[in-house]
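Left out: one protein chain. Kept in place: all the others.
What follows is chain A.
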Amino acid sequence: MSDVVEKTLTALPGLLSLDSQPGSNKLSSNSKLRNLIRGITELTSKHEEEKLIQRELTSIKEQVSSPNTSMRQMKELMVRAIYCEMLGYEASFSYIHAIKLAQQGTALEKRVGYLAVSLFLNESHELLLLLVNTVLKDLQSTNLIEVCMALTVVGQMFPKDMIPAILPLVEEKLNHPKEIIRRKAVLALYKFYLIAPNQVQHIHNKFRKALCDKDPGVMTASLHIYLQLIEENPEGYKDLTTSFVTILKQVVGGKLPMDFNYHSVPAPWLQIQLLRILCLLGKNDQSTSEIMYEVLDESLRRAEINHNITYAILFECVKCIYTIHPKSELLEKAAKCIGNFVLSPKINLKYLGLKALTYVVQQDPKLALQHQMTIIECLDHPDLIIKRETLELLFRITNAQNVTVIVDKMLEFLRINKDDYTTIDLVGKTMSTVFSVGGDTMQPDIPNSFLKLLSEGFDSVEEDRKLRLFAVDSYVSLLQGEPGKLPQRFLQVISWVLGEYSCLRADLEVDTVLRLLAKLLDMKTTSSETKSWVLMAMTKLCEGGAGVSVARGVSETYSSSLDTVLRQRAQELQHLSQDPELRARVLPRHTGLEPLEVDSSLSFLDGFVSEALAAGAAPYKPPHQRQEELAQAKSLSLEPYGLSLPLSMSSCSITDRQSPTLLSISSGLSGNSNDLSHKGGSSSLRLDGVKRVWGREGYLAQREPAEESAHVEVPSTLRSPSQQGRADGSHSQTPTHTPTPELEKQQLASSLFVGLGSHSSVCLMGKSEPTPQRFRRKARSPASSSGASENISHSLVSPPITVDTLVCNNLLDSHITSEPDVSPLEQTPPLSQGLAAANGSCDEELPDSDVKGSSPSLIGDDALVAADPAPHEEPPKDLLLSSYLPAELSGLSHSEITPLSSDQSLDLSACHVQKEGDLVLVVFIYNSSDSDIQQILLELDSEELEVSCECDGAVGGARGHSVAVCQYSLSVKRPSVHVELVGTVSYQFPVGTPQSGQFSYKLPLSSFIRPLTLSTEEYGTMWLDFSHDTKQNLTLISDDPEPLAASLSVLKNKLQLHVVEIIGMEGIVACRLLQDQPCLMHCRLHAGTLAVWLRSPVPDLPDCLMYFCQRALQEH
């Protein structure tokens, strides 16, 4: 219908002047109605319209009561009267004439008469009785059209009491040869069943006949009745299941005439009706459900066209599958279906997806988890309807862990919602449950805002009253139940509400409420805080005789309480209950909520304070000052632990600076919020203070990953493949400019869907990857080329002792320095990396009798024998040295080999090699002397670096004029633009004194930077997690048409950064510092410069990286 030509009212005057309208030549011209309509459209004010209509009505009234008016004219008058009624003007005088027209008119007038009756009257109108005879007559007419008209009006409205009069006639019509009559008769009976079920009880078997009617229309009509019957009594119709299944099978299989197709889907209305019936029949009934599995499967399969009608059927199928006895195969398909709905860009389908989720979520909470990001998006949807449905869904998955967040969201919704009905529904339905589910775990501000909502109310007084009454009613019934099970916070809310509003319910005796409240006081589980709320409520309530006596009893008990607050309240209660006048003054009733004037400066206390100060009291310190002092004290004691704690990616928790909402969410979730940690020593800090470190930058919020499951969840959910796919999909539709909102959603998701998984909260999606650490080095695959040799070297480095000796023997025997099967590298005579180390340890360590005790040095002799005196050579050149690089490093780029130190016999050089997950320092030791050096010890140390060596610093020996190579793996301990290593080398000739020398090696931090591949969403998640940042405007590469892309590609090439995404004027880039410390970069074109913002969990890293970025861009 989208091709309907839009003819708006603006075109009306022109069209009205035409005598005949296009496309409506078969319509009779009703010129008076035409005049009326034209007259109305020409008017400008409501007042004028009123006048015109009144005039019109007067004229109609005159004419209808005139005996000279023909039925033909009457018909016209009726149409005009209907029109006036539609405009909202009453024309009740014409009702009787409408009946008369139906009675006396011939076919065409009768038709209008019936129409007017059905529009003017409703089924309880007394004039309808006058229609009964007309209907009776027409039902018996030989004119089919008249029978149809009568049945049509009966199907819409008929006086209940008169049903017996026409029932036999209608029943008779079930056998009529014309299907249209049979169909209308069935619907008339359906109407009778609805308004007077017992009147049609005896004809249930006739319904079966209608169900078996050869005309699909009649059969479809009969399903309305069956749906109703089965809804009321599913047990009575189980035997029909097979029939319904057969019908559905035939429909789905396309056995119906093409007429019933709707957009090439066979009889969708019929299908849906059948599905609803099956749903009712199969509920809680395994054997009946089994009958329908096959046809349900087929329905799902057949519904493939992308059209609303298909989705309507699918939706009904899904509902059915989730209602009947479950079958996993079908459930799986249905879940997929729901997924399609939820992920659909069409808002109507999305809504239905949410509705379906709401329907199934209690059975299958995992389904909500799968779609958590969509749900979060829907929560912020501009359409309130979507939002509302999402809240409904959340309401269903409320548990003790997520109740805070959900209630927050609901309150947020209530604040913006204008529709009172929804508000009452939502507040009423959710609050009680929410309070009782998670009462005590909530933050105190939630009940507070609820009470505020209740007391301040909405725009409408009436709605306020309804909501309050609702609250009073439901709370009284809760207290009459088992109040002991309710959380304390909820009891407090109940007390307040009853104290304030129980007077709204007139039939509720005050002393009933008082007794209920007193019962709370007697319960052992009631906390004293709650008790004071209860006493307050009682104070408000105790009025009149019975109340006073209850109050007296209570106040006597509690005026001797040990709790001072309770005692105070009890005293108040006692006094106020005995002095009605005072009470009326202190607690005036029915005043509503007038703003109280509060002296926030507490000036009335000035006198007291100065007296106290004069008496020597300490001056008041505001809480933050006290806390700061406390925090400082604490920082000292924590300092020594700081350095020893490992700094890993996942250890940095949310130290958010951007989103306050996020903070409250995370705090609600974990119970020890980080915003508190910023403030300093709060109680929550003390709780996990051991894991916190007072660093140079302030508090470094650090946690051990395993202990903070809540924070691990975020990345783990992030990486679920399905989730990823979805997120990517949505991203393509709405490119996010900055990743921040994305992150918020992730955070929100993790807090909303906590506790929904089957058991562990760490693995929300049920399919998180085995490694929880995002930045763990990739597991080295043995198949990769570099991996292979590494494995070998590893096995050589630390083999079990037996192998070790075997190797040694082997070496001794053959005098070859390597195993035969270790490919090309061992052909080179000098010992390579691992082999050198391994050889060193068995070749040379043994003779080192100083250390190991004296043993006849077989090997030493051997080595001596093997010593191959050669003429003195120049130390190998760079090029030559590089050939000594261990094989697995030789393919990688290495820095220039720089000399470190040299003395008469040893020349040390070094270079570093960048591996993907590592930075390797290679030290070349050239023995320039003629004699062999048995033992060389290298010690490396650095303030900024962690140095690990596979050979424990013992390089082993080097024969004369040969090169020994030593590898160290480096990682950054503390970032600095340049990091320096200081080393000592010590060695000893077989004869002679120990020698030693010192050296240093400097390398830029950029060597430790590696690209970090992640998605925009992950980037977003991490961005806010990082606490250290720096911002600077850098030079832009301006000679390129795309300066941002060009600049980023320079950075990428020079510094090995990973460009995550470029969105318009902004780019996001990620890298990591070895081993696993991420640093994120956000670039934006700003006034001809590149505004760079770097963030990382590692202090100083952003600054260092900024330096390198600056250099890289300047050098370009």
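Here is the rule we use: contacts are C-beta pairs under 8 Å (C-beta built on N, C-alpha and C of every residue); 3 or more make two chains touch, one makes a residue touch a chain; residues count from 1.
Keep in mind that, in the parts below, contacts and distances are computed from a predicted model.
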Complex member absent from the view - protein name from UniProt, among "Eukaryotic translation initiation factor 3 subunit F", "Peroxisomal acyl-coenzyme A oxidase 1", "Phospholipid-transporting ATPase" or "AP complex subunit sigma": "AP complex subunit sigma"
Hidden partner chain, touching residue among A:L129, A:I145 or A:C212: A:I145
Touch criterion as defined above, residue of A:H97, A:R111 or A:R959 at the omitted chain: A:R111
Touch criterion as defined above, residue of A:T220, A:S750, A:Q988 or A:S1015 at the omitted chain: A:T220
Options A:S141, A:N308, A:S931 or A:Q1110, residue touching the unrepresented chain: A:N308
Residue in contact with the excluded chain [from A:Q156, A:T557 or A:N1033]: A:Q156
Absent chain, residues of chain A that touch it: 1-9, 12, 15, 21, 23-24, 26-28, 30, 33-34, 37, 70, 72, 79, 82-83, 86-88, 90, 106-108, 111-112, 115, 118-119, 122-124, 144-145, 148, 152, 155-157, 180, 183-184, 187, 190-191, 194, 217, 220-221, 224, 257, 259-260, 262, 267-270, 272, 308-309, 311-312, 315-316, 347-348, 350-352, 355, 382-383, 385-386, 388-389, 419, 421-422
